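Down below is the structure, laid out as structure tokens.
With one protein chain withheld, the remaining protein chains of the complex are depicted in position.
So, subunit A:
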Amino acid sequence: MQEIIISVGIDIGTSTTQLIFSRITIENLASSYTVPRISIVNKEVIYRSEIYFTPLKSLTEIDANEIERIVKQEYKNAGITPEMLKTGAVIITGETARKKNADEVLKKLSNLAGDFVVATAGPDLESVLSAKGAGSDKLSKEEKLTVANLDIGGGTTNIAVFKKGIIAATSCLDIGGRLIKIEDGKISYIYPKIKELAQSNQIHIEVGEKAEVDKLEQICTLMAEQLSMAINRSTRTNQHAGIYTNEGKPLPEELEIQGLTFSGGVADYVYHPADDDWFRYGDIGVLLGKAILKNDGIKKVQQFQAVETIRATVVGAGTHTTEVSGSTITYERERLPIKNMPVLKIPEEEEMDLEAVTASLIKQIPLFYTEGKLEQLVIALSGNFHTSFASVQELAEAILKGSQEIVKSEFPIVIAVENDIGKVLGNAIKVMLECRKDVVCIDGIHAGSGDYLDIGEPIANGRVVPVVTKTLIFNS
């Protein structure tokens, strides 16, 4: 028996704003004689919006009203209402996340778009989402290769590397198609780092001068070479370290990239280089695409067609953020959904020792105070060390002892375990609290410190809940 849920993805990026709807099919893969095993069996994009330039009021402010209008119009075009959506993600990526009213825009969207996830994506998350949208994870699994996706957007290039389907590393560089802009045949904007890069190679470029294809092509060649260095195909120069976004880290040097996919706006001009009309978008994107294609280092790596190019990030956000929990779990229907819960992770080495579990909780809970007050949080643990009935009881007791503060609060106790003990652990806690407290205990979910978790409304006849982990590592 299959069930279909509709998911939305909205990406407000540095240069473009996009929206997609996708259909996520879930199915019980277990026979009817065993405990159900409900999994996502198919993900399919069913609607792609127009690609809009991200509307800005000024250099520091997003035009929230225009975004609202775009989203409303696209929902109407697709024939989708917010009530039809079970899950999804809105992400503000790249440069746009740093605009002063980014939070306000997110709030507006979450009211408008449906009852689900809203997230501001850091560069790492964006790298992973775009690579998943481009299909690099699947490709690396099927071809058994180490595949890197280069998501080359307006402001940044996000790199995610997958080894046999598992994320191995991410990185983000200030290399993009809109770092030099051209208006009326003249250069109207140069990103400082790019100007430096050019200058150190004896190319002088100034705002206001005439846009020369030759000169800009040389700069694009330098930019492409930086990408080649980033994927360990050219020797890294001293200057290279400075090109990473927010002084971020490069990929590990020992990582050997065996396959490449390209996504982002520039990707289409890597796969299908243009011959003329170089400044058709008022930037150097088309030239950059050509330079990447011609780069010797990049040429050495086997290249694959990405499933999505300019839409990779939004498709990643709309289809690859949602997972489903294990099929035997504990929850209180009226408490769901719960959004944006910070994860309190009990480290595995502490989990083995019950006293350490209690101590860890007592120590960590105050770290999650907002303005001196407790907020809804989720306790995450592996559950690998307590599987017999008796030891699950002990674990439940240790957790309760450590989280008295949550017990006394108005918030339900929310626990996410990896191992399949969610239901028995939840029951144990409920019985210990004489059923006077709401308990949500789900399993099959990996969450780490620093992650945020959203638990949606139950699906598949109430057996599972959709879960969005806003993290680097998704289990698929």
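In this text, contacts are C-beta pairs under 8 Å (C-beta built on N, C-alpha and C of every residue); 3 or more make two chains touch, one makes a residue touch a chain; residues count from 1.
In the analysis below, contacts and distances are computed from a predicted model.
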Listed names "Putative membrane protein", "Sugar ABC transporter permease", "Ethanolamine ammonia-lyase small subunit" or "Cytochrome c oxidase subunit 1", with the criterion being the UniProt name of the chain not displayed: "Ethanolamine ammonia-lyase small subunit"
Among A:Ser130, A:Asn295 or A:Thr328, the residue in touch with the chain that has been omitted: A:Thr328
Hidden partner chain, touching residue among A:Leu287, A:Val324 or A:Val392: A:Val392
Chain not shown, touching residues in subunit A: 32-36, 144, 328, 330, 387-390, 392, 419-424, 426-428, 430-431, 435, 461
